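With one protein chain removed, the remaining protein chains of the complex are shown where they sit.
Note that the chains take the letters A, B and C in the order they are written out, and that residue 1 is the start of every chain.
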Amino acid sequence: MISLTHDSIDYHGLTESVRSSQSGAVVLFLGTVRELTRGRRTVALDYEGYPQMAEVKLRELEAAARSRWPVEHVGIVHRLGHLELGDISVAVAVSSPHRQQAFEAGKFLIDELKVSVPIWKKENWDDGTTEWVHPGVEMSRPD
Amino acid sequence: MISLTHDSIDYHGLTESVRSSQSGAVVLFLGTVRELTRGRRTVALDYEGYPQMAEVKLRELEAAARSRWPVEHVGIVHRLGHLELGDISVAVAVSSPHRQQAFEAGKFLIDELKVSVPIWKKENWDDGTTEWVHPGVEMSRPD
Amino acid sequence: MLSVKLFARARDLAGSPIIQIPWSDGLTVASLKQRLGELHPAVLPLVPRLLVAVNNDYAGDSTIVKVTDEVACFPPVSGG
Partner (left out) sequence: MLSVKLFARARDLAGSPIIQIPWSDGLTVASLKQRLGELHPAVLPLVPRLLVAVNNDYAGDSTIVKVTDEVACFPPVSGG
């Protein structure tokens, strides 16, 4: 199950959807809005996506994971819109026969998601400024 | 939170208990009863523990994880008693500022749990026989 | 005219989520980035790091873009 949503992520439902008696292991990863980033204080994040391409890229990631590990089920949900501290921005759930595979596939999926899926976050700092996060791009000029 | 239980594991509550706005990452591992093990068909597992020592060892594992990674919260629940196919036998949840740490700590905890915490499982095979699982011990004689 | 979707800081700098670029057959992604910078100078500092997607896949500078393609430009992603 691959989806983008503007609502709270139901990671419990997502995890249940990947469980099965063929799989001895389930790994769930949750990304949540963290207050401190390199010493600066965040009050909220805004996530924007390019939904049609994001879904294509997420399906490609699922296929890549399946080609490397004997993954049984994959569930990925990414939230878009305005997120407060502690909110869940992304949930990745995988099931596989053995735990090593589930950990590796889960880590692969979130690592790759972060570099290839067209979604962007904008920091809302506690000094009132906002700033798009674009890795590798000079961040000195606040938007 | 460290616990042993004879009831179904509430992994949703466990995961909520490790979430926080100081941690950007949560990793949850679930071990579930798998139908096929090296080609043989399981119908159920019975887990037995040495509870007082198991809790001591689980707390030691939590301390070891904390000494290696900046883990914020750790939750481990292991179920004992009779489990059917698909039931959750163990849940490990960790939160930390960054995902790499959460994956490494989660994997460490379940890997070490499996070698050092005094809990044993007995296979209930579909041919009606039962067999304790004792890694490294000759399994040719059913109990 | 080629329709190009913009996202995140690229959209903010251009001031629009979609822009039109005069186009003719045979032009490449490299031309697209150059014209984008000329038409929207505010985006210029971002151009060297801009990613271009054609029909929902990343495209290199030498990829030829047709006016009927679904095209988007955006800075490095930061989801997760």
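As a working rule, a contact is a pair of C-beta atoms (placed from the backbone, for glycine too) under 8 Å apart; a residue touches a chain by one contact, two chains touch by 3 or more.
Nothing here was measured: the structure is a model prediction, and the numbers come from that model.
Trainee: Which chains here touch the chain that is missing from view?
Mentor: B
Trainee: Tell me which of B:11, B:47 or B:108 is the one touching the absent chain.
Mentor: Spelled out, the listed residue whose C-beta touches the missing chain is B:47.
Trainee: Provide the residue numbers of chain B that touch the chain removed from this figure.
Mentor: Given the touch definition above, chain B has residues 31, 47-50, 52-54, 56-57, 78, 89-90, 110, 113-122, 132-138, 143 touching the missing chain.
The rule is short, and it goes like this: only the chains that are shown with their structure count from here on.
Trainee: Taking each chain's centre as the mean of its CA atoms, how far is chain A from chain C in angstrom?
Mentor: Roughly 25 Å, centre to centre.
Trainee: So how far apart, in whole Å, are chain B and chain C when each is placed at the average of its C-alpha atoms?
Mentor: The answer is 49 Å.
Trainee: For chain B, what residues touch not just one other chain but two or more?
Mentor: Expected reply: 99.
Trainee: I need the residues of chain C touching at least two other chains; which ones are they?
Mentor: 80
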